[in-house]
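Everything on this sheet refers to the single structure shown next.
Every protein chain except one is present and positioned as in the full complex.
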Amino acid sequence: MALILLLAPPLVASLSVMLVRGRMRLVAASTVALNALSLSASVWMCGDALWRGRTIVSSDGFWRVDGLSALLALSIATVTLLASAFGPGLGEADEYDEGQARRFRIFVNAFALMMLVAVTTNNVGFMWVTIEATTITSAVVIPLHRTKSSVEASWKYLLICSVGIALAFAGTVLAYFDFVSTAGRVPNALNWTVLRAAAPTLQGELMQLAFAFIVVGYGTKAGLAPMHTWLPDAHSEAPAPLSAMMSGVLLAVAMYAIARWKAVVDVALGSDFASQLLLAAGLLSVAVGAFSLVIQRHYKRMLAYSSVEHIGLVSVGLALGPLGAFAAWLHLVNHAVAKSMAFLLAGRILHRYRTTEIAGVSGLLHVMPWTGRLFAMAILALVGLPPFGLFVSEFLLVRAAIHTGHLWTAAVVLLLVLVAFVSLLGHLNRMLYGAAPVGVAVGESCGWRIAALAGCAAILVVLGVALPWPVTGIIERSVSAVVMP
Amino acid sequence: MEGIFARLVVLAASGMLLTGLIVLWRKGVPAYIAAFTWQSWLLSGMTAAVGYLGGEPQLYLVAVILLLLKGIALPALLRATDRRFSTRRELLAYVNTETSLIVGGMLVLFAYVLTEPWMAMTKLPTRAALPVAMALLFVSLFIIVSRKKAITQVIGFLMLENSIALLAVVGTYGVPLLVELGVFLDALMGFLVMQIFLYDIHETFETLEVDQLARLKH
Amino acid sequence: MTTRGVPLALAVATAGYLAGAVAALLARSSRGARWAAAAGASLGSLAALVLAVQVLVTGAPVDAGIPGLLAVAGGVVVRLDGLGAFFLAIVSIIGLPAAVYGAGYSADETTGHLRSLGFMLNMFLFGMSLVTCAGNVLTFVLGWEVMSLASYFLVMVETGDPETQSAGLWYIAMTHFGLVLLLPMFFLLSSSGGGASFADLRLGAGMLTPAMRNVVFILAVLAFGSKAGVVPLHVWLPRAHPAAPSHVSALMSGVMIKLGIYGLVRVTLDVLGGGVVWWGGLLLAVGSVSALLGVLYALMEHDLKRLLAYHSVENIGIILIGFGAALVLDGYGLRSAALVGFAASLFHTLNHACFKALLFLGAGSVLRQTHTRNMEQMGGLITRMPQTALLFLVGAVAIAALPPLNGFASEWMVFQTLLAGAQIPRPELAVGIPMAVGMLALTSGLAAACFVKAFGVTFLAMPRSERAAQAREAPLSMRAAMALLASACVVLGLGASMTVPVLYRALEGLGGVSPAAAAATPGLWVEGAGRLAYVSPPLLAASLAVVVFLGWLAVRRALGRARLTDTWGCGRIGQTPRMEYTASAFAEPLRRVFAELYRPAEDLTVSTHPESRYFIRSITYTSEVHPWFEAVIYDPIIGGVRRASTEVRRLQGGSAHLYLLYVVAALLGALGWVWWS
Partner (left out) sequence: MAELSAVVAQTLLAVMLAPGLVGLIRWIKARLQSRRGAPPWQIYFELRKLFAKEIVISRTASWLFRAAPLIVFGTSVVVASLVPLVFIPVAFDRTGDLFAAVYLLLLGTFFLALAGLDTGSAFGGMGSSREMTVVALTEPTVALSIFALALTAGSTNLGVIATRTLADPGMALGPAHVLGFPALFIVALAESGRLPIDNPSTHLELTMIHEAMVLEYSGPYLALIEWASALKFFLLLALAANLFVPWGIAQSLAPLDLLAGFAALTVKMAILAVAVAVLETRVAKLRLFRVPELLSASFVLALLAVMSTMFVR
């Protein structure tokens, strides 16, 4: 029931925009409402997982929602609602015409649906299918304005991610091959629960190979270095709401896929091979992200590289046992909120300043007081300062690294985070202060969109200051989903 | 019976690898499309064979879809696209033909080295085709990386899919049907979107030379 | 025996700060925002002071906290013991006048600025107080970061110019550098199991190997040193402190950097238990270098606030000399002598807080009246702002460690600690201690010279600019705040012997300090190590007062008949400000003496008349001193990061083929890894 409530709204929304002609504003508003419905379903699921300790499993075992799925679903639904609310077609003066708005709403809802299915299905093969579909559905929306850069970005995105995700499929097939050659052909063999149950009997060597394919494949989608190259292009060229979804939750979904597989591989191998691979990829990503931030001229690319860095941190966290996994999931949630907030604000800045260059934006606090302040908060959150949530998750991450004896990892991560910190703040300073450029209108009213973004900031503060039990509870369940007790 | 089965499968798989290698030394999009078409036909035929000899009737359906989609529909679409855009027949690559072939050979070798331990693991009659599938995977990756035009990258990508499908068929007698259908749907959608983008690229950049697409840096 | 539940004073302090912060944000008018912030901060610091005094008097630590907040990371736990209470007292003693001063000082700001200023000021004080009260790692780090972040925004309040931006960036970068070292340090201590309260850390420290303990110590020195402004980690300090509004500078220089000392004392002495000689030796060396370099660079400044900021580096150095020498003594088992050193460093911490805050507030008053920080534009303010001048003079005498004010008392104790160190027959000490003594003495001599310059050029003689000529006395609230701090300097100086027992109380139970050793008898005399040397500031002050009074009687009649005339100018009539000695000229002899160190960049441009080179039209002489060791240490780091960045950026070359190649390479790499393993 909850599952239908979760998945049906985006499907209905996508179809209705496709079928209904005209009355764009009404349709758009109803898609927002549908997204809100989907969000409430995800909240319900989280509550279910939390209070009743229930894992929703469909009768054929095809769908399965445990704590981790519910957590991801909640993030996806939240960010989708935000993106939908900030998307074109709601009638206010915006830069997109109706056709573009329709395209946006059709595909963004399909995109959301694919992500939601990816985290709620039990079948790793089908999970692959939907993740591959996310590439297609989102690539279509990137060149909403068909400019050279946006076409280029989406082509690279499509090509690189398709190749990457194909490798993930090869990995899936290899794992299935392993399963089939040890356990024979059983129905639902690609179900994660079945795989995990059979994991101790699987052939370690083959699973190693499969996991290598899976990490590279899904890692491409997650933006792990060195497969991250599409990410800065696509995230910076996409319309802001889509960037928010891609950076905020798409990467998270890919990490989810890796984590699910890791749970199987860890048992099959009985060694920390998977962790080492993730650690290496994570550290490399943090390094690439951090250093790419130092000399960066575009603020949207800056946010994108920051995503590479944060996904790297999540990857490192997943490699560090239960403590690290806790930090990683918390970090993923925090990052989803902070990064989507940052991208949506970047969209507002772009709309006003008409440039993506950091050098072209100055006096932001003066020109757009609300946007400026919220943007500052988002960046401060992203660099891991209290009172925002990412501070706590990075705190826990470092603690996990040191308590598990990964001293050098901790040292490297901290130094790289310092590099990213200084770079981001330097860029932020340049944008916030100074005199406004000529020809940029000054002043900003505080509308409901600002209120929504302020809400994001409030969530970040709550996660950073209070971190209430429901949140820790659901994350603990997420940890137990991927880490063997 | 078993022996014929194995030979047949290895033969078909080797044929597929051969089509991949052909691409490495042929120049011109039509030749690429032809190679891909041959490859898809071989894959389809082999899927049917495995379905028959391995007793997996669902593979017939897969074979039919493969034939229709990758053996007929996609090549036709590719040819149409090529006719529309190609101004220069000669294809450019980042590495010359000799090097390409040598690299291709090394990749095949690497695939054998890599898959060697599996041979002991499985008793499948089709197991001899596993290294070939892996080799084809590497070769198609090499095609994608080394050829300059967008359309050749698309073909390389399709070959990559074929290689994974081959892997699935010879290694596991096919993944579950639902997943297989999903994969087809994705392949189709992906291909169509790529086609759309080929048009977009041609329209905005007035070329399909992918190395022209380097505005976004750093 | 501990106090359970949330004590009233703690609740009031928290409420005061938070209410002040919120009220400032919500205030309608400029006046409202200013006074709301000041009222909240004053209430908060008064309550915190009461709490601190209560803990120091009873000796019973206060426990409180909200363990439910951020429970996964350890929860928010408050435990205020003697040492924490002492530093909480410092926060409060400076916080109160700074808040009052701020109300008057920032009157010219816009309402919007005032709201954020008021909010951040209260958060700043709150964060600093939280650091001193923290009972576990999370609370400490939270308070630490709130403090850093709030002060960062306070620095950035006077926005706009690139200099402030760069200052802010340096500041936050160095702060974060500190945090980056702080976290592993704490986690290493807590990694051997158990919780993360300081008591657990103490246990954890006991289980670490000596090598690990050394690592923890080094991390602590770097992390807390970067906050305290130890050379060469001090680079942010002369940049950020001048950029902030003056009452914030006072808090940053007076209090915030002291929390670096707090952290160092807490970790080295309390958690690690001290006892390793080379730790003390390292701190002694670092402290000596900081003290000397700090004062030498201060001498070359003619930006009044930068000068004061460099003096903070100097005084942190003096504090570390005391602390390091005490650790050395502790390492050799001379517990009671070590105690004098620990007390000396704490005492100097308190003293420096008072006089540095006073000086920054004084500089702020001057700045507000003359709208410049450049001393060469000032002068003659002693007649225009007589009370400010007097109060600044008190601060100057105190910081120059001249008797009978407080700076003298603590520096005297530091000297006595070094003397006790010299009693240990070790060759390394035979070299180290005399060097430290020499550097400390040179430092205090140079500090006196520097404050002659600072006070003389700023306040004395004739005004050097129009603005200085039109300066007026600062508003009452600002003067009152300064008077409060000046009286603290006097009271702490004259009552030094009463203060020292309080310091012992604060140190009770830390490391090897036993309550018995901490017992001291309050009297008129401050005692050196081993009760061998004594000094009595009140008696000295009294006799000085008597003699001065007698002298005044002797000249009183002549003074009444004094004739006023022009300054003698070799017969030239008409004194102009251009004839006055400038700050640069004043420091010139010392610049020459230390030319090797300063490596000044000098530029002399003489333009002559075209007809004859003997007719000079104009001469321009510029001389700049750039700390070269900054270039030696920081430029390579910054350059290295930028080079690395340039290299990494090349990854993103724009070619899709290249990108695909990365994917393939990653795949082959991963497969190769599998194959090899």
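For reference, chains read A, B and C in written order, and residue numbers begin at 1 within each chain.
We take it that contacts are C-beta pairs under 8 Å (C-beta built on N, C-alpha and C of every residue); 3 or more make two chains touch, one makes a residue touch a chain.
Every value quoted in this text rests on a predicted model; they were computed, and no experiment measured them.
Considering the entire complex, the omitted chain makes contact with C. Only one residue from C:L476, C:L539 or C:I619 touches the chain missing from this view: C:L539. Checked against the hidden chain, the listed residues C:V22, C:V53 or C:M462 yield one contact partner: C:M462.
When the omitted chain is restored, the residue from C:L429, C:A468 or C:L507 that touches it is C:L429. Within the whole complex, the absent chain has one touching residue among C:S29, C:T110, C:Q470 or C:T567, and that is C:T567. Of the listed positions C:V452, C:V491 or C:L597, the one in contact with the omitted chain in the full complex is C:V452. Summarising the interface, chain C meets the missing chain with residues 379-380, 382-383, 386, 389, 393, 397, 400-403, 408, 412, 415-416, 418-419, 422-423, 425, 427, 429-431, 433-435, 437-442, 444-446, 448-449, 451-453, 455-457, 460-462, 525, 528, 530, 532-536, 539-540, 543-545, 547-548, 551-552, 554-555, 558-559, 561-569, 575, 577, 579-581, 585-590, 592-593.
Here, only the chains that are shown with their structure count from here on.
The chain pair B-C and the chain pair A-C differ in C-beta contact count, and the higher one is A-C.
Relative to chain B, the most remote chain by averaged C-alpha coordinates is C.
Chain A and chain B have Cα centroids lying 31 Å from one another. In whole angstrom, the spacing between the mean C-alpha positions of chain B and chain C is 69. Across the assembly, chain B contributes 114, 141, 144, 153, 210, 213-216, 218 as residues in contact with two or more other chains. Residue positions of chain A with contacts to 2 or more other chains are 155-156, 159, 163, 205, 209, 232, 292, 295.
Here chain C touches chain B in the complex through residues 649, 652-657, 660-661, 664, 667-668, 671, 675, going by the rule given at the top.
Across the interface of their complex, chain C is touched by residues 94, 110, 113-114, 141-142, 144-146, 148, 153, 210-211, 213-218 of chain B. Within the complex formed with chain C, the chain A residues making contact are 155-156, 159-160, 163-164, 167, 205, 208-209, 212-213, 215-216, 219-220, 226-227, 229-230, 232, 273, 277, 287-288, 291-295, 326, 365, 380, 385-387, 391-392, 395-396, 398-399, 402-403, 405, 407, 410-411, 414-415, 417-419, 421-422, 425-426, 429-430, 433-435, 465-467, 469, 472.
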